[in-house]
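For this view, one protein chain was removed and the others were kept in their places.
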Amino acid sequence: MLMGLKRLFAFLTISAIAPQLFAQETAQKAEEGVERWGVNMTQGVTEVSRTTYDLHMLIFWICVAIGIVVFGVMFYSMWRHRKSKGYKAAQFHESTLVELAWTIVPTLILVGMAIPATKTLYDIYDTKEADLDIMITGYQWKWKYDYLGSDVSFFSNLSTPRAQIDNQQPKNENYLLEVDEPLVVPVNQKIRFLITANDVIHAWWVPDLAVKKDAIPGFVNESWTRIDEPGIYRGQCAELCGKDHGFMPIVVKAVPQDEYHSWLNDRAAAAAKIKELTNKTFTFDELYERGKKVYESTCAACHQVKGQGVPGAFPAIAGSRIATGAMDGHLSMVVNGSPNNPAMQAFGAQLSEVDLAAVITYQRNAFGNNMGDTVQPIDILNFKNK
Amino acid sequence: MAHGPKPGFTRWLYTTNHKDIGSMYLWFSFAMFLLGGCMALVIRAELFQPGLQIVQPEFFNQMTTMHGLIMVFGAVMPAFVGLANWMVPMMIGAPDMALPRMNNWSFWILPFAFAMLASTLFMEGGAPNFGWTFYAPLSTEYAPPSVTFFIFSIHIMGASSIMGAINIVATILNMRAPGMTLMKMPLFVWTWLITAYLLIAVMPVLAGVVTMMLMDIHFGTSFFSAAGGGDPVLFQHVFWFFGHPEVYIMILPAFGIVSAIIPTFARKPLFGYSSMVYATASIAFLSFIVWAHHMFTVGMPIAGELFFMYATMLIAVPTGVKVFNWVTTMFRGSMTFETPMLFSIAFVILFTLGGFSGLMLAIAPADFQYHDTYFVVAHFHYVLVPGAIFSITAGVYYWLPKWTGNMYNETMGKVHFWMAFVGLNVTFFPMHFVGLAGMPRRIPDYALQFADFNQIASVGAFLFGAAQIVFLFNVIRTVRGGRKATDEVWENPQGLEWTVPSPAPYHTFSTPPVVR
Partner (left out) sequence: MAISANAKTTIKMLALAVSMLGFALFIMPPLYDAFCEVTGLNGKTGDRYEAVPAAVDTERTVKVQFVASNNENMPWKFTPGVVEMKVHPGEAVDTVFLAYNPTERDMVGQAIPSLVPFKAASYFHKTECFCFNQQTLAAGESAELGLRFIVDPDLPPGVNTITLSYTLFDVTERIAKQTDNKKTDASPIERDSEREG
């Protein structure tokens, strides 16, 4: 809090001196290819998104027309009927006929709007006969995608480097809208999304698909889409879900159907490979390097990049009792989560054995913890099956 | 009987005088307005450019939450209660409020509620960070420890509002001067009567929902936790059952103020008085059956979605009637444009713009694209800032000469108006654009394509903030002195408040006036 105020004060001082500096800096950072000054809703790439856009524009123009009439009368009388021009006020103050007219006419206009809106809503609710079902689970603060009926299942994390967020590096084109693993889907297929959440309420939103649905822990919502054109479509979580609500983007990669199938097969093969790696013995350096990456994408959001944590909210890793204590306690905390603090999730099912081994090794040896020990993937597997 | 106020601080502590209490409400709400405004400026400063510059996400979330809570419960609602305290007895020819001691209480518990709420900023784990709508389970299982203090402060604010509302209902129903029939009451009194009923009906629902949270957090119930057989969506239904009438609580008295000011400066009686009353009543009624339009994306059966969409669209009809009535009141009037009139005209225009975006949001399929984006932020700031804040400001300028006996500085008032008007539009209009372009609300950092409009919005916010300093300065100057106001103040204004001297004596209408 005090930190914040101090920084605010510093900011206000700086911005009072040279506000143009900031503008220039931002302009330099914004790379070519960012579509700036966007003012309207996207038409999107599905039939539903286009219908929604048309509906939006229809209502918009109706509002503009009403606005022109109402404000026209108002500005006319503000210009003509002023005392300074010597205009004498009329004294009329009632007319049942007029009141009746401006009750009935707007009602009719509303009915005119309601008809196409109702039709569109029925389309959006028609989840019948999907070609493909994908389960989407919102986590603090990432998304998990399960392709039902296959073994493919993965998490999708923000991939924008922390340094860009902290203004230590120039921001790239898809700043905050890029992930490590996009959701890959085929075009021209009806895809049904089953949407739920693991902890708090999230909302899965991709504007180009006109899909926005709340992800509610314990319950499943459904929605669907059929994408017309291959491409990459970006969205964000749309329901406040805690600290990193602004840092859990969605990327959907729509590809032709044959490409989708080969991707799906590759993913299944990759999953098998990870299983194989589980039996391999890694060197300390391999584990440490891999662990650093895993830490930064999975742990650093709460425990911070330097392991210092956030006092009062998230404990530090640096010098912590767990990370510098017995190995079993550390394994249990990461694999099964904290029995006392719901914020510390069970990562056993979220990360592969290899990644778990790597990140635990990293935590025990980074931030000055210097425990000097390592843990191998096979140890994790044994621990899980104990 | 006719004695003046006690000297010193105890005058304010023990006062049962409606004018004293009204003044305290107004000063308190202005202090809260500045506090909530500073939080808004922290938000806008952070959003000035992409990246995290000034605050971290956890503190940003505390700012958005506290900004919302303080503006709704600390600035807008107490300001309207303050205006009601000052004006309702004078408008209906009553000597004071019906329940003067309770009046003292309902004010004096408020500072404690807000001191408790503000103190959470300094607690371990920080202030509430789950948004002013505090959706479970983010506000229950995942909340910072300070949530308990938040719940209690909401309870106290609720008690204050309910007491204030009961007082207003009792005053209006029982204390009117002979001859002041219901359909002769000024519209400000009418809108407040309806608002008071809304408050009494829904503030207990808010108290209920935070009580359920408290039970879930500390006593092992599971109203909102699926694990124990509850449902987080139930929270949203109960909250918005309170929340939608609440937004009308913040706008109906504004309708009353504007309906008093426009006829005065148009020198022409209000057009369609009785239709205004019926429109207000039907808006209040409809507010109880539209709550789920805040939850279109939550996954409702299509029948529910359609019902709430149609009911919401229907609200446009009585609201439209009001706007048409104001415009027709101005039509063929003889207008002058003093500061209260400028704010009222800006109210009509900008509130109508907010109404248009509200109509767009009512269309469920389109709402799937608008929901929880900056388009929504733009919408409700367009209805609340020009709606509630501008009308309160207009009311203060309009009645300030009656309260203080001095005229405010007209030039400074106009400077205030133009700064606020430009600042407001520069701040909130671009939010429509970034919202439609896909920027979610409540995020501390954003993608690069939203940068330009956010920068403009931040500049506008600081201008709007500066305008309020001009306002404060003008009010203080007027309280301390200035050109003496006549008893009528304006040119032939309607209403009993203009028949008493300026400044209004400490006790007015000790003998009831005669109403023709």
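The first chain written gets the first letter, and so on, giving A and B; residue counts start at 1 in each chain.
As a working rule, a residue touches a chain if its C-beta (ideal position, glycine included) is under 8 Å from a C-beta of that chain, and two chains touch if they have at least 3 such contacts.
Bear in mind that the values here come from a model prediction, so they are computed numbers and not experimental data.
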item	value
Contacts of the hidden chain among displayed chains	A, B
From B:Leu52, B:Val205 or B:Val515, residue that would touch the chain that is not displayed	B:Val205
Which of A:Asn167, A:Asn198 or A:Asn369 contacts the chain that the document leaves out	A:Asn198
Residue among B:Pro111, B:Pro269, B:Gly304 or B:Pro513 that touches the chain left out of view	B:Gly304
Of B:Leu35, B:Ala98 or B:Ala362, the residue in touch with the unshown chain	B:Ala98
Chain not shown: contacting residue from A:Phe71, A:Phe92, A:Phe155 or A:Phe219	A:Phe219
On chain B, residues whose C-beta touches the chain left out of the figure	98-99, 162, 165-166, 169-170, 173-175, 200-205, 207-209, 211-212, 215, 219-223, 226-231, 233-234, 237-238, 241-242, 299-301, 303-304
Residues from chain A at the interface with the omitted partner, ascending	127-130, 133, 135, 137, 139, 148-149, 194, 196, 198-199, 216-222, 332, 335-339, 342, 344-346, 348-349, 384-386
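By definition in this document, only the chains that are shown with their structure count from here on.
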item	value
Distance between chain centroids, defined by C-alpha means - chain A, chain B (Å)	32
Chain A partner contacts - residues on chain B that touch it in the complex	42, 45, 48-59, 61, 121-122, 124-126, 129-131, 135, 137-138, 141-142, 144, 226-227, 231-233, 266-275, 297-299, 302, 305-306, 309-310, 313-314, 316-317, 320-321, 323-324, 327-337, 345, 348-349, 352-353, 356, 359-360, 363-366, 368-369, 371-373, 432-434, 436-438, 440-449, 451-453, 455
Residue ranges of chain A in contact with chain B within the complex	1, 4, 7-8, 11-12, 15, 22-23, 25-26, 29-31, 34-42, 51-52, 55-56, 59-60, 63, 66-67, 70-71, 73-74, 77-78, 81-84, 87-95, 98-99, 102-103, 106-107, 110, 113-114, 117-118, 120-122, 124-125, 140, 164-167, 171, 173-177, 199-201, 203, 205, 207, 210-214, 216-219, 221-222, 235-247, 310-313, 342-343
